[in-house]
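Please read through the structure below; I'll follow up with questions.
What you see is the complex with one protein chain gone and the rest in place.
Per-chain residue numbering starts at 1, and chain names A and B are given in the order in which the chains are listed.
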Amino acid sequence: MRSDLVGILSIHGTALHGLGFDARAVVTREAWRDCAADLQMAGARFFDITAIDRGDSVEVILVLIDPPATHFSLRASCPNEDLRLDTLSDIFPPAEWGEREVFDLFGVEFDGNPDMTRILQPESSTIFPLRRSFVLEQRPW
Amino acid sequence: MGLVDDAEQPGFVTTTLDKLLRWGRSRSMWPVNAGIACCSLEMMTTGAARYDFDRFGIMFRSSPRQADVMIVPGPITKKMAPIVLRVYNQMAEPRWVIAMGSCAISGGTFVDSYNVLPGCDTILPVDVYIPGCPPRPEALLYGCLQLRKLISETSMIGSSRKTLYVPPVLPPEWSAELLAEYGAGDQPGYADVTTSAPEVVEAAYHSADAPVAADGPAAPDVQEAGDDEV
Partner (left out) sequence: MVNFARGGVEGSTETMLVNIGPQHPSTHGVLHIMTELAGETVVTAKPVIGYLHRGIEKLAEQRTWQQNLVLCDRLDYVAQFSNEWAYCRAVEKLAGISVPERAEYLRTLLGELNRITSHLIWYAGVTMDIGALGTPFIYAWVAREKIFDFYENVTGARMMPNWMRIGGVRCDIDAALLADMREFLVSDFPKECDVYEALLTGNEIVVSRMKGVGAFTVEELTDWGVTGPALRASGSPLDLRRDAPYGVYDKLDFEVCSDGAGDSLARARVRLREIRESAKMCVQIIDMLPEGEIQTKIPRALKPPEGDVCVRTESPRGELGILVASDGSAKPLRFRVRSPIFYNLSAMPHMLPGHLLADMLVIFGGIDTSMGEIDR
């Protein structure tokens, strides 16, 4: 992990936990966008954006690559009452689709994403399937 | 079909038109080139040199208008279902459907999912089911030969009209426009496009009150043929 990336994280009030490939840093929702922008300026490459439902909140995970080989993740929690986060689609262009997928499956809305519509499910769908509150129907057999 | 022994000139064959049509149709099944999921790779393999679909007269057509068999090679998702139904309705009659693989038969591995229909027979009238995940090319060939048998045993005189198939139960998730397109109703059947009046066809397209045949395509065809003569 390069020292300048670690420095950027500390500016935004967070630090890396864990070693090697799965280091992670938890940021506040306010610092989410600025921190990602600074990391992008310092040369971090986009890898993935996804989320995990933690029960009372949804944790959005941005996986970044410190070229060429190391990766680390930046995380922000959205409470269930207010599932909103700033978009990263203008900082990392591929994040546009990734954010649409998080919206489609978890219901987290990204402010500023140019196309905040469902991407995988049909547009008529009303469910957010990867939320824990959504339970699949049991088979009768 | 049989050779006429006492014909004055040898080489003549007598048959009925029905048998000739059945023979021709069963020996030239043209499936529409609709690869949906994993099974489409085995479908392609069957089309390649080692298994060679072409020797049975089975040739993939890219346009549904030229095809008469639809091989459904994969799970039908809720987003894909209206499109599969539309492709099927674009095919000319008579037409057949092969459900290839467990996903197309019942939803297979994904039967529990929130986005997969439990088998393509919920929206299409399936003639042959080929089990497997995915079925081997030999299994697909065997299934096609079963369909060939089915075709050569079914009378099809007069059944070449363009019709619209409306599935018995439409998925409730479909949007209002789609439900309107396929008739929001609960009645299965076909609306006959060639013999019915345009208003009737239009009605069949848009509502469930349209005259629909109670028992599939074969029965009304005979009646219609009689009506034409009168």
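Just so we're on the same page, contacts are C-beta pairs under 8 Å (C-beta built on N, C-alpha and C of every residue); 3 or more make two chains touch, one makes a residue touch a chain.
Remember, it's a predicted structure, so these values are computed and weren't measured experimentally.
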Residue numbers in chain A that touch the chain omitted from display: 21-22, 45-48, 50, 52-53, 61, 63, 67-71, 73, 92-94, 96-98, 101, 105, 118-122, 129-130, 134, 136
Hidden partner chain, residues of chain B it touches: 32-38, 40-42, 44-45, 48-50, 62, 64, 74-75, 77, 79-80, 83-84, 87, 109-110, 112-116, 133-134, 136
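Just so it is clear, only the chains that are shown with their structure count from here on.
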CA centroid of chain A to CA centroid of chain B, Å: 45
Residues on chain A engaged by chain B in the complex (per definition of touch): 121-125, 127, 129, 134, 136-137, 139
Of all residues in chain B, those that touch chain A in their complex: 78-79, 111-115, 173-175
